[in-house]
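Here the complex is missing a single protein chain, while all its other protein chains stay put.
So that you can tell them apart, the chains are marked A and B in the order they are listed, and the count of residues begins at 1 in each.
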Amino acid sequence: MNILRYLLEKEFRQIFRDPSILRMIFIMPIIQLIILPQAANYEVKNVKIAIVDHDHSTYSTSMIYKITASGYFILTGINDSHLDAMELVERDHADIILEIPAHFEKDLVKESETEVLMSVNAINGMRANLGASYLSVILRDYNQDVRLKWVQLPRFDEVKRLNITSTNWYNPHMNYKLFMVPGILVILLTMVGAFLAALNIVKEKEIGTIEQINVTPIKKYHFILGKLIPFWMMGMFVLSLGLLVARVFYGIVPLGNIGLLYLFSGCYLIAVLGLGLLISTISQTQQQAMLLAFFLMMIFIMMSGLYTSIDSMPYWAQVVTWFNPVSYFIEVVRMIVLKGSTFRDIQFNLGIILIFAIVLNSWAVFSYKKRN
Amino acid sequence: MKQFLVFVRKEWYHILRDPKTLFILFGMPIVQITIFGFALTNEVKNAKIAILDPSKDFASTTLINRIDASKYFEVNDYLVSTKDLEKYFKEGKIKMAIIFPQHFNQSISHTNTAQIQIIADASDPNTATVLTNYASSIIQDWQNDLNKNRKLPYSIHAEVRMLYNPELKGAFNFVPGVMSMVLMLVSTLMTSIAIVREKELGMMEVLLVSPLKPITIILAKTIPYLLLSLVNIISILLLSVFALDLPIQGSIFLLIALSLLFTITSLSLGILISSITNSQQVAMLISLMGLFLPTLMLSGFMFPIENMPLPLQLISNLVPAKWYYFIVKAVMIKGLGIQSIWKESCILLSMTIFLLIISIKKYKVRLS
Partner (left out) sequence: METEKVIIVKDLTKSFGDFIGTNAITFDVHKGEIFGFLGANGAGKTTAMRMLCGLSRPSSGEASVAGYDVYKYPEEIKRNIGYMSQKFSLYEDLTVKENIRFYSGIYGLNKSQIHEKTSSLLDQLHLLNEKDSLVKSLPLGWKQKLAFSIAIVHNPAIVFLDEPTGGVDPITRREFWEMIYQASANGTTVFVTTHYMDEAEYCNRVSIMVDGKIEALDTPSNLKRYHNAKTMDDVFLILARKAQRQADQ
């Protein structure tokens, strides 16, 4: 136990001796946490639309007015030809082209039926789908207006109509920041922990100090604990700073028990640091360790469910996410912060993370060889 | 020139002698493009939902079956009362719930109307919106079927055509994005660490007393990584075409040339980072911690740039990946030529020149 004390003392001294690293660990995540959530807005509010109006009629004009007045679309061009509009799409200046044929009004009035053509840039499938469905809703509304004008509807509508009401729980104002801030905090915490731990032991290998340690009677788990504890404390500090930023800048106060959040984060950090230390013990150079850490981090982050939904992935990919500690934490942080979930709700995730923590750290102790 | 080649060869040996690093360098883009290309999609599919259906009649059952049969939803639970709802949401078991009224069928046939309530878990607002939309349109379709034999007058039909990606595959968006992330981060990370490592081990001084100019030494360190990136670019493109069925609509040479330009931009950024730091740890923290999230979030492939507040839109212009992402989409998927992307290419080029000039200045100051 005493030996651990000296190890910890040494690690802390080394950490605090390098202010450039300290600054980076604390300031970089905080700045990113302040700035980046502003960027995360999927909301399809500003769909850029180009309209090709071959009709130039009263109806086509009033329809265009209805679209632009909806607030969901930004009219980026009224073109005379499809080709001109396509050019806007090519330059990413338009997401949707709405083409109104020449006999639009005539067909509508005379034939009681007419047609428009929507061409949607579908490189981003979700955006395409949403944009198209918004536009369809507006067209349907406009269609309804037209009908009301021409047809005297009977008092008792024979058309069967379902009323759909929708409610958004936990985030009624659909505030994207509520959703992104905790998620980004998790990612930043994971990066700080994993990268620092991954670099640490291998650095001692590269500069040779590990030789001197290996020839002492120090226990392997002491050595690993000596690395784990300081980083754990720094991670918890970054977490607290992050929660403070979330509160001050975004007004996010966890609905659930904050102690529960810290409990989970504490276990999670042990798992992530264990992973970092494992990477460090199996690497020979810092460059190797970094690449390996980056490789895993990128997979973990992209497959975490923060940016894209895990349910939408093919089954094999969902299986991959079972081995991704980040995905469990993203889920839990949302549950506790936004839904006020309790210990019972998160116990499964907590159990999994504990298994990660035990396995990864034991593996790190095991693969740290005092002699080769 | 001969000296220079000797140097390049030395760097090349350094890299080749470390098979672990080499393995990750070549393996990473392949594994990531494969996983992300197949797995990531912005679409929301198979969302788990719960149903509360007290009426359990013909109408409600057919509607529920239709919802369950769609690729978007998977009915996970049938509730008996709204009491359980809270619990299911809190455990994260469901993303949405659909609540039917009592006597659903009866109310449709007699009063021609009925109320359906959708409750979405908006802790993820994006998914909530999309799911509510999907559910509403399924319900509306079903309602239209009820009225099938009645033709509405004065109808405007909208024909929808999906351009470039009619099957709405996630890979069309994610491959260009992941490509820009991997090329950017690997190149920046590797160069900055490789140069700073020499500094840390005291090798830089040895090199600098040699008659070579600092710029020669630095270039020699980056050229092997440029070649490695070329291999990566080609393997990514091969995978995209043969495994992910992505088209290369435009000129493949243009695509490779601009990818190399982008790699050089990233290498220059790596050189700049190496010129302002003295330890590998700091260099890598800047290259990864500093660049990872901003590249991911501000390049436009995750979040639409026009939705961002103005200051962030301006900042996003400084992210090289933003321009490269645009270029890849334009050349690869839209099949455009240089005349449509010369502006973006020029921006990348000037970024590169700018970064190189600053780093050379920084090195000169330090050495004199």
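Just so we're on the same page, a contact is a pair of C-beta atoms (placed from the backbone, for glycine too) under 8 Å apart; a residue touches a chain by one contact, two chains touch by 3 or more.
Just so it is clear, the structure is predicted and the values come from calculations on it, not from any experiment.
Of the chains displayed, those contacted by the omitted chain across the entire assembly are A.
Of the candidate positions A:Thr209, A:Ser240 or A:Gln347, contact with the hidden chain is made by A:Thr209. On the side of chain A, the interface with the absent chain consists of residues 2-3, 5-7, 9-10, 13-14, 17-18, 207-218, 370-372, using the contact rule stated above.
As a convention for this text, only the chains that are shown with their structure count from here on.
For this pair, chain A with chain B, the centres built from the Cα atoms lie 11 Å apart.
Of all residues in chain B, only 18, 20-21, 24-25, 27-28, 31-32, 35-36, 38-48, 74, 87, 89-92, 95, 108, 112-130, 132-133, 135-137, 139-140, 142-143, 146-147, 150, 152-166, 168-170, 172-173, 178, 181-182, 185-186, 189-190, 193-194, 197, 277, 279-282, 284-286, 288-290, 292-294, 296-298, 302-304, 306-309, 312, 315-316, 326, 329-330, 333-334, 336, 340 touch chain A in the complex they form.
Note for the complex: chain A touches chain B at residues 18, 20-21, 24-25, 28-29, 32, 35-36, 38-46, 48, 74, 89-92, 108, 112-130, 132-133, 135-136, 139, 142-143, 146-147, 150-151, 156-172, 174-176, 178-179, 184, 187-188, 191-192, 195, 199, 203, 283-288, 290-295, 297-299, 301-303, 307-309, 311-314, 317, 320, 331, 334-335, 338-342, 345.
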